[in-house]
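Only one protein chain is missing from this complex, and each of the others stays in its spot.
Showing chain A:
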């Protein structure tokens, strides 16, 4: 494939990948933050301690998270069609991507919150703050630096998942590399796709590091 043939296809693929990754990060990131905070606060001894809720949430997260993503996409396809009205295309794969990202994010969020000093929550309670205020102004706020780094890690993971989604029908750089590179024995195309993904991931990492450093005021 020549450069002039490749370029328009590459641009489309980059656009699709970014659409998938950014939408997934937005939806799955927010939902995962909420689920992660729920996992953390309902733990025994924590702010909203609740054994049944904690057990159920943990069970769901533990069941969904280990499913290989490429199988997960096909397994939830009936649900995907119900929700998005389509079984293929970039928009349709955002649904399984967002679900998987939500569960992945929730554990990252929970792990970052576990290291939070319980004394800070006690101090806020002693000042008369309610649980919602404590979640917003103490728990999430104090863990913001590590959380941003967690989300940066997530960006890389979603980029990885989006390439698999591409193989199943989503388009994007994964699809581009497989269709025009792998299947046509054109390694240059594959390497171009790899190079572009590396650049995207590096930029995301740089942005994440900068933001985290700012929040941590170092």
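Criterion: a contact is a pair of C-beta atoms (placed from the backbone, for glycine too) under 8 Å apart; a residue touches a chain by one contact, two chains touch by 3 or more; residues count from 1.
Everything below uses one rule, namely that contacts and distances are computed from a predicted model.
One subunit of the complex is not drawn; among "Response regulator receiver domain-containing protein", "Methionine ABC transporter ATP-binding protein", "PqqD family protein" or "Integral membrane protein", its UniProt record names it "Methionine ABC transporter ATP-binding protein".
Shown as candidates are A:7, A:123 or A:213; the residue that touches the absent chain is A:123. Across A:51, A:133 or A:210, the single residue that touches the chain missing here is A:133. Screening A:9, A:67, A:144 or A:196 for touch with the missing chain picks out A:144. Residue A:215 is the one among A:53, A:178 or A:215 that touches the chain not shown. In the full complex, chain A touches the hidden chain at residues 117, 119-120, 122-130, 133, 137-138, 141-142, 144, 215, 217.
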